[in-house]
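Some chains have been omitted; the remaining ones sit where they do in the full complex.
Per-chain numbering from 1; labels A and B assigned in written order.
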Amino acid sequence: MNQHHFTPTHYYNTLGSHAPVLRVAPGDRIVTTTVDAHGIDAQRRQVTPPGNPMTGPFYVEGAQPGDTLVVHIERITPNRSYGWSGTFLAPNVVDPDFVAGLPWPPKGERRYAEWTVDAAAGTATLVSPQGALGALKLPSAPMLGCFGVAPADGEAISTATSAQHGGNMDYRGFCAGVTVYFPVLVPGALFCLGDGHAVQGAGEIVGTGIEISCEVAFTLDLQKGRRIEWPRGETATHIFTAGNARPLDQALQHATTEMARWLQTEYGLDPITAQMLMGMAVEYEVGNVFDPAYTMICKLAKRWLPAQAQTWILRESRFVEEASQ
Amino acid sequence: MNQHHFTPTHYYNTLGSHAPVLRVAPGDRIVTTTVDAHGIDAQRRQVTPPGNPMTGPFYVEGAQPGDTLVVHIERITPNRSYGWSGTFLAPNVVDPDFVAGLPWPPKGERRYAEWTVDAAAGTATLVSPQGALGALKLPSAPMLGCFGVAPADGEAISTATSAQHGGNMDYRGFCAGVTVYFPVLVPGALFCLGDGHAVQGAGEIVGTGIEISCEVAFTLDLQKGRRIEWPRGETATHIFTAGNARPLDQALQHATTEMARWLQTEYGLDPITAQMLMGMAVEYEVGNVFDPAYTMICKLAKRWLPAQAQTWILRESRFVEEASQ
């Protein structure tokens, strides 16, 4: 296993078949940085145009369509104290007749809240605008809003949205400790990441989290010949699938179908057992309901699953903890 | 506070302005029974036609449109050991091209799984059909699938669906310990309940939970002059709202809007504070995605809310614990 410290010099606003910035072997560990959704870096310099600029793509040697890319997120650390967020509910998440009453800023203005993020203390504190709750202090829970692989068939898809290749899913579970699986759709997989949030509620319903630049440590690995259709993930206690579409019903259909496929093809459950179990034990979490495609997560506790099905799961020993943190 | 032990003799398959079976005072406690979704009681007798038959309606003295009915669920106890559930995913929760591959029973047949529910042990154990997981044993978590008040304007709405009056929401959080708020839409509120589930996954994605008859203990109370638009609820740690509609996006809009209204009108938060807080702290849970109307829950931890806003919250002292349990 190699370790790479990669400093990005340019960024992409699409997930697509761009020239890789680094070639890595399966199992390699990468430490790099991401700019925030506006393209602003750790020094608060705008270094690239806004719109979820991506660090990468990273080319994984040997990855071919039909394989699965394994991304283990080890650490997401905000690398500046300044964070910003939206100040009112997105018009698409409230009743249509409530929209006119949202606290819109004056015509032509865009207004953001400002937060101070203390990575060491694990907090985000509201600086402005302060209202009824004053300097509201929230526990930080850093996550990646947007990451994934290059889509198939020559597509280059905006980092504003998401699909089977991943993308802008804005799911709070994409945080340190999670292992995420993406279908490899082009040679090398071409993994990219960015759009760090220090804090975010479910649904990203004000259109942002607390947006921030980050240092991210992660491992890329490869599962040859494992075919998946949608992003999947795993924590210490759960497996989960992500469906990306509108309406939310369709995102839920994708995630639910992918979970049924997973249980039936990799855990050896007959269809009736798989589906009965899902009916009694599945949980759903909402990723975003703001972007062009919404994200729904279908989760299942590992305690209900046969242990022998773990053949595809990344060996834990692969994940070395960073020495100097 | 009075206590009522009510034994139902007939049931309704709609929530509507039916003749009340019992008149109670605000604060009264009721212990009663519910039949299962097929109309089968504790002795496994079919005592009424299927389709979520309701126990009730209970008339609350003094309740008028514009008030809020408070339902504190104290206890839901399965009163028989036999439970049944669906055996495959509902066709509307999977990708359309996956539907033909579901484990449909032969044409014309309907098949159910059978479970043994042990209320004392708090378990539900699969009897048949047994597949890869054998006699799967799940912890029971009894809940009410369907409950609510009579709708306004002379409507009588099937207990297959839900709307602003409540109904068939199939949310796992409607369990012992929760306090639920319904808008009063007709004099007396006309509260009904039924459709107990011993266990249910989120979404009720096989079309049922583990369906069972129950004994239920609850308290009904009244908040004069408190107007709400959608069912709301409260646990020790969270407040929540329920939106009922299709698609799920619209259910989410209703629940999100109701939460914004709640924070702004009862917790004294200015709109920007209320909405920023929601953006960073809200959680969503899926009730059902099976019924004609889907249910989405919007939750917020009480820890973020001003303490002084609790004026509308039911006094805890009102809830007496049942002596003999």
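Quick note on the criterion: a contact is a pair of C-beta atoms (placed from the backbone, for glycine too) under 8 Å apart; a residue touches a chain by one contact, two chains touch by 3 or more.
All of these numbers come straight from a predicted model, not from anything done at the bench.
S.K.: Could you work out how many identical chains the complete complex has, if 2 are displayed?
M.R.: Full complex: 4 copies of the single sequence.
As a convention for this text, only the chains that are shown with their structure count from here on.
S.K.: Help me check something: in the complex, which residues belonging to chain B touch chain A?
M.R.: 85-89, 92-96, 98, 101-103, 113, 124, 126, 129, 131-133, 136, 138, 199-210, 246-249, 252-254, 256-257, 260, 268-286, 289, 294, 304, 306
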